[in-house]
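Below: one structure, written as structure tokens.
As you look at this complex, bear in mind that one protein chain is not there, while each of the others sits in place.
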Amino acid sequence: MNLDYTPDELAFRDEVRAWIKQAYDAELKQLMSQSKNGYLDKAGQVKWQKKLAAKGWAAPGWPVQYGGPDWTPTQRYIFQSETSAAGCPIVSPMGIAMVAYVIMEYGSEAQKQRFLPKILNTDECWCQGYSEPGSGSDLASLQMSAVRDGDHYVLNGSKIWTTHAQWADWIFCLVRTNREAKAQSGITFLLADMRTPGISIRSLPSLDGPIDGEQEVNQLFFENVRVPVENRIGEEGLGWTYAKYLLQFERGTAYGSLLRYLLAKIRRIAREQPANSGGLLIDDPDFRRRYAELAVRVEAVDAAELRFFSSVESGTAIGAMSSMFKLVGTELQQALSEFAVEALGPDALPFVQDSFAEVRGRAPPVRPIPDHAAAVTPLYFNYRKTSIYAGTNEIQRNLLARHVLSAAGVRG
Amino acid sequence: MNLDYTPDELAFRDEVRAWIKQAYDAELKQLMSQSKNGYLDKAGQVKWQKKLAAKGWAAPGWPVQYGGPDWTPTQRYIFQSETSAAGCPIVSPMGIAMVAYVIMEYGSEAQKQRFLPKILNTDECWCQGYSEPGSGSDLASLQMSAVRDGDHYVLNGSKIWTTHAQWADWIFCLVRTNREAKAQSGITFLLADMRTPGISIRSLPSLDGPIDGEQEVNQLFFENVRVPVENRIGEEGLGWTYAKYLLQFERGTAYGSLLRYLLAKIRRIAREQPANSGGLLIDDPDFRRRYAELAVRVEAVDAAELRFFSSVESGTAIGAMSSMFKLVGTELQQALSEFAVEALGPDALPFVQDSFAEVRGRAPPVRPIPDHAAAVTPLYFNYRKTSIYAGTNEIQRNLLARHVLSAAGVRG
Amino acid sequence: MDFDYSVEQNLLRDTLASYLADHYDFETRRAAVAAPAGWRPKIWADLAERLNLLGAPFPEEFGGLGGGAVENAIVMEELGKALVVEPYLGTVVIGGGLLKQAGGALAAQWLPRVIAGEVVLAFAGAERQARYDLGQVATTATPRNGGYVLDGRKTGVTGGPWASHFLVTARTGAGLSLLLVDAQAEGITRSDYPTIDGGRASDLVFEQVLVPADRLLGAEGGALPLVERVADEAVCALCAEAVGAMRRMLAETVVYASQRKQFGAPLASFQVLQHRMADMFTALEQSAALTLVATMKLDRPADERALAASAAKAQVDKAAKFVGESAVQIHGGMGITEELSLGHYFRRCTAIAAQFGNADFHLRRYADLSLAAA
Partner (left out) sequence: MDFDYSVEQNLLRDTLASYLADHYDFETRRAAVAAPAGWRPKIWADLAERLNLLGAPFPEEFGGLGGGAVENAIVMEELGKALVVEPYLGTVVIGGGLLKQAGGALAAQWLPRVIAGEVVLAFAGAERQARYDLGQVATTATPRNGGYVLDGRKTGVTGGPWASHFLVTARTGAGLSLLLVDAQAEGITRSDYPTIDGGRASDLVFEQVLVPADRLLGAEGGALPLVERVADEAVCALCAEAVGAMRRMLAETVVYASQRKQFGAPLASFQVLQHRMADMFTALEQSAALTLVATMKLDRPADERALAASAAKAQVDKAAKFVGESAVQIHGGMGITEELSLGHYFRRCTAIAAQFGNADFHLRRYADLSLAAA
């Protein structure tokens, strides 16, 4: 048992650092500093992901046969720590970290060849069609119908909370192919081209207030959308099985390094904000106390993830523990973003609608706040989603409790 | 709308203060300073309560016809604030604040005359026989049987968590008189003389570690205990109704002033304990911050109670709001006792078994801690009970949620 | 001791509530806030003329209704329920409050104009380097020709774009002073920006701005007690507004949880959500009570007043955060969209938490006041 890196691991860390220094360029950095949610605009996002792909680092969790980098758990940890510490953009998960695993496990050979390379290289962007207006956490109650008509399914219904649907070339979605069967067993997993006639997008402006075209979530409407049967994953009616596989899949994302990055942001704020009593916030004892409380929570998450992921091989599902990490990770994301807002004090109030305006060459907005305050309050608003999406934190606690009770040989 | 006392109220406050100064004498104070739970030993308890009775102030919540002092809500608030602020002992509730109200509402004329005066004057002490080993929060599942035999009921079974049963002359208890009826309707409310043959007491030593004979809670065993039918309250089978009436009864006890007393205790600790960094704890910024957080919570409870109780007449039931006050009151009792332990630092560690030894004239224990540290950690242990007794806080939240949901015209 | 509203107070609340129900629906408000102007002068005129509301807390000698801080709290709670952006706080509570304290000719001249809705006031007290400390002022007012010349910068002037006059704190030789300054006066540069709650604010630069001597509130160098008191009045008013917002957030959550089904049962049937709603209720009830207590203590001696105001703000900020975050969580995805009013209450509460001292500021102030006295 030891925490030390081997010489090889140290060399790898240096390689990652050197690469980031060169690849994470000034333009990307400026975009990221104005980001309200950790994503760039589409162009920036694609630019970043293609750089990763060119280096062979786009998909740390993928098996080597599909283009994964063949890293040890420690290498993956190092890569993630270094990119997060540098404040690099999030990699959009819908393709690389979600549908790709389902295609690898359950897709046909033709599907693998058709989709995986373009996912790996971000030649095609994906979105996820799970939730519906009436089916959120209770996903199995979804209603979107897919009726077989020759070698097509005809889709009718609506999907909601679809992240970056406006950027997507493809959507993977759960549809109901059988209304007789009980909830879970009538569901099928389909891939649909977003340009198929009958799909329309309505943007859902959210609390953090992005301008239209850059909103994070959307509602989709499907009207007689014809999807070829060849775009079905696996068997008809087994979609729930595939979705469950994906839901508990190790997504390669530990939270620790992102949380450390948020702590660094807060330290920067505190080094530049004045304290009420004169001096700087970073010397204010109340700030320091609250910082320490949150930082210790981050240390604890990070330690638990380090211990857990250091023994998890690439491409394996991690089960109930993913609920625990989702809980503590998102609760800390929220707590840190809240603390950042409080650290800003009165600078939390001004609101900038189009945070990328300057980058786009539009007139920069009036922004009477220092750079360190940009997008901090919107991030707090945005992060409210983290305890809701991907299974609300209430659901995660239900799942974790089941694990805790069953681990003791008893059931709740 | 205003917060000011009238001249009459100010005069009353001065009268209360003057009386406390004289009645709460050095012996009582010394006992109280060593108390692990807010109670004295039996002799001290009776002495204090008889002083109150002699002044006519033993039962602020009673209607005047039974010997209540005929106070306005504001006078009751003043009395409670002043006694708590002075750190006076808790009045044992089982007689004055519990069974008495049931006797007043549902008892016969003979029962009223027999019991109420002796309760008022603490000539007889009471304990409460509700919980059973298998029935805690789910009180209606109680099993102790009472079988009619001529003009007696014959009791068999066990009661548990019986506070100060070893001091009690009488017990009021819920017993099952009908096993055919559904849970709530087979229950009867009886008063039993604790000297009746067949009742035995087993002490249940608790976390705060009092010595035998002074433990707070007990288990009682009933073996063919014969209770005259004349000691039944109201009708056979309606005990649940009476118990429910009592459960949500306004017990005259707001938490605010007790909580303010605990804050004063903590300030005393902080004025005498050294800080790690030199100086005194009261000047330590972390202490001050945490103190402020808790004190503001106390202000909030106090304000809510003040607002609520200032309009509640004596002798009325307060319904769902009692759940709210029980929740916030007990959670703050616990939080403050925890904070007091932390304020003690290393002085939290020594443990004194017989805290009243000195008063009793026994050899005082070795106690390498200052006076302000006496009984602080045991109080923290003892207060764990507050979120469990009188309906666990989980139950209180269930009840309060029902109120919140129904107030909006909907039910959960 | 008496916590009951008077007949007049109940009438005031009902009148305002009924007006807002008819004229301040959520969709219209949302459109107004998104438009360039950001507010509706017509609403303001109605509040003044139709409802005679702007006189609520002022003595009858000025044309007011003879009320005080409790009336402000009643009004602010209703404004909070309807997400009203029009500047009652800046004009009536703060501006009018300062004029009332200052008294004299200035009050006699200006309070009737406030009450009539003829002027819109905005408080320019904050400076960037001072965070929440209103006593730390670098702006100067130099006596010249029987008047003052104002130089300096102010930030976070809520309602700045709408104001006809600013109340500006500035250092004179004698100490902190307070001036009533025409918004159009030469030498003022204003940068306007939207705020997270749908409001508008400005940063101001004063360069050699001439202010007549009769625009000084109170004594020269004597403004600090006035400002401290009015800040506590603003704190209590903001607390009342947040209480109004919390009431709506809880009510909407209860309704949503009762209707929305997951796993075949209403959300309201899940015990953890029940408990969360119970805790929301508790947070709200305590906030409402403590706000009332602090409001009633605004006339007490400065330390007692400040202790109560700081306690209320710390409690209310925490409670509003809890209630807001819980309401969003129980609403799920819907809670995050701009389409429900919920999110707008949440944003307003986030803004309130950052105004006139956040919880950190008030907890420190509470500790200093309560542990000094200990």
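The letters A, B and C name the chains in turn, as written, and every chain counts its residues from 1.
In this text, a contact is a pair of C-beta atoms (placed from the backbone, for glycine too) under 8 Å apart; a residue touches a chain by one contact, two chains touch by 3 or more.
Since the model is a prediction, treat every value here as computed from it, not as a measurement.
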Open item on the list: If I'm reading the header right, one chain is hidden. Which shown chains does it touch across the whole complex?
Closed with: A, B, C
Task: Hidden partner chain, touching residue among A:Y77, A:Y106 or A:Y153 - done: A:Y77
TODO: Just name the one of B:V217, B:I282 or B:A320 that touches the chain not displayed here.
DONE: B:V217
- [ ] Please give every residue of chain A in contact with the chain that is not shown.
- [x] 1-5, 9, 74, 77, 267, 271, 282, 288-289, 291-293, 295-297, 299-301, 303-304, 306-308, 310-311, 324, 327-328, 394, 397-398, 400-405, 408, 410-412
- [ ] Mind listing the chain B residues that contact the chain we can't see here?
- [x] 131, 136-138, 141, 160-161, 204-207, 209, 217, 273-278, 286-287, 290, 334, 338, 341-342, 344-346, 348-351, 353, 365-368, 377-378, 380-381, 384-385, 387-389, 392-394, 397
- [ ] Spell out, residue by residue, where the missing chain touches chain C.
- [x] 270-272, 275
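Keep this in mind: only the chains that are shown with their structure count from here on.
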Task: Chain closest to the middle, measuring from C-alpha centroids that were averaged per chain - done: C
- [ ] Could you pull out the chain whose C-alpha mean position is farthest off from that of chain B?
- [x] A
Task: Length of the line joining the C-alpha centres of chain B and chain C, rounded to whole Å - done: 42
Task: Centre-of-Cα separation between chain B and chain A, whole angstrom - done: 52
Task: Set of chain B residues in contact with two or more other chains - done: 289
Task: For chain C, residues that touch 2 or more chains besides their own - done: 363-364
